[in-house]
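Every protein chain except one is present and positioned as in the full complex.
Order of writing sets the chain letters: A and B. Residues in each chain are counted from 1.
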């Protein structure tokens, strides 16, 4: 991917993004990917996910509304993507809520090398706990800041970790960025995080290099700028914002990404 | 819940509403709950629903697009909610359509004490038939009016029963209210009833008392007033109404609820 013109490149290459996702957000994720210029495919069954991965330019694994069958599919798709060097994004939706999700996340972390993991602070913190617990190590300090959690998780799991919040944090465990684009309405619609995970998939796909840190940071800026554009276009609440966000993503340009991004490297 | 300021209270308490719902409406129900100020969680698998119930302030069980696995989850979640005194709302979507749904509804009515059951006239009438049939009692008089059906069902099942229609009916079997808020566009979008069931969950959650009759009536007024606000804001049909309804719920105030409700107690 030409990271100087990522959006133009996505629209030219039209990458196929394989999403194994949940019933709440499947439609929004598909429309988000179409809007940015990628092609979504939403296969779920273990009978076909490996074959779909062979066609895909990136794979996004989402833990929302999990079932045992879905978890088998997540595992099979993730392993296959690793075999084929297709980047894999993990969105550990609600991982802290139940033992079922924690066990599933642990299996996934043990079986799949993720390129990027994206969640909110509680989810990522829970992932470290799950991971460390499975290794018999220390518990998480609940007072830890998102930046510290992102960096620890990135180092522990050797991947890019993104934490979504009022300010988004993206880290590879060594270099860490804060992204200030976005709008509070993103927190008022369901699935905005899942949509962002899909967008990250589009930004990671077709990369010549594996500079996934930069790609993930730019995906965050792009999604946040689209949210800002939607609000500026005059939405009246979360319902019209949801439609406006899709419009804004479809209309987004690399120029806007270059000029309107608000991110900075955090010096640790 | 402070029933004089229910919306303010929902926004302050941000109750977690556990929805076991169908693939058609899951997104709309989640966005509806976020708009009113609650937090949705949409866990479905029997492996995790009981644990999710332990976190929840209300549980909403929806019979749409049922599968045997989903029914197991509905039963497990309902029983667990009863054990923990968490209010449970039942939305018997399409219960009259198939024996599969009727049998599931019968199992649920036998195993779970519901706080509120909400459906359309045919669904609630079907529930009485199912219930009485399982007890070997009388058949339903198909000419019966919604008010009579609501009252009979409420007495039979010892819970609040709400029937949605041009005029909504809410009864505890003794006191009965008619709610005149709303708009005909609610009948032109899929899932408006399921969304209302979610809103009832938000209104029931965190109650100091168990005055579920009042809470259910107020939930109906709030949802209906939001529909009226959406129409007044200038929608062009069911597509824009759906977004406008979410905007209106997000913008709704207790003052509007107090001044714009149109409901009356029915003297039997």
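Heads up, the rule we're going with is that a contact is a pair of C-beta atoms (placed from the backbone, for glycine too) under 8 Å apart; a residue touches a chain by one contact, two chains touch by 3 or more.
Being a predicted model, the structure only gives us computed values, none of them experimental.
Asker: Which listed residue (B:18, B:101, B:152 or B:229) would be found touching the missing chain in the intact complex?
Answerer: Hidden-chain contact among the options goes to B:101.
Asker: In the whole complex, not just what's shown, which of B:25, B:170 or B:202 touches the removed chain?
Answerer: B:25
Asker: Which residue among A:47, A:83, A:110 or A:264 touches the omitted chain?
Answerer: A:47
Asker: In the complete complex, the non-displayed chain touches which residues of chain B?
Answerer: Counting over the whole complex, chain B touches the hidden chain at residues 22-25, 27-28, 64-68, 94, 97-101, 188-191, 235-240, 242-243.
Asker: Could you please point out the chain A residues that touch the chain left off the display?
Answerer: So the residues of chain A touching the unseen chain are 23, 26-27, 30-31, 34-35, 40-45, 47-48, 51-52, 55, 69, 233, 242-248, 250-251.
Just so we're on the same page, only the chains that are shown with their structure count from here on.
Asker: From the mean C-alpha coordinate of chain A to that of chain B, what's the distance rounded to whole Å?
Answerer: Using C-alpha averages as centres, the distance is 33 Å.
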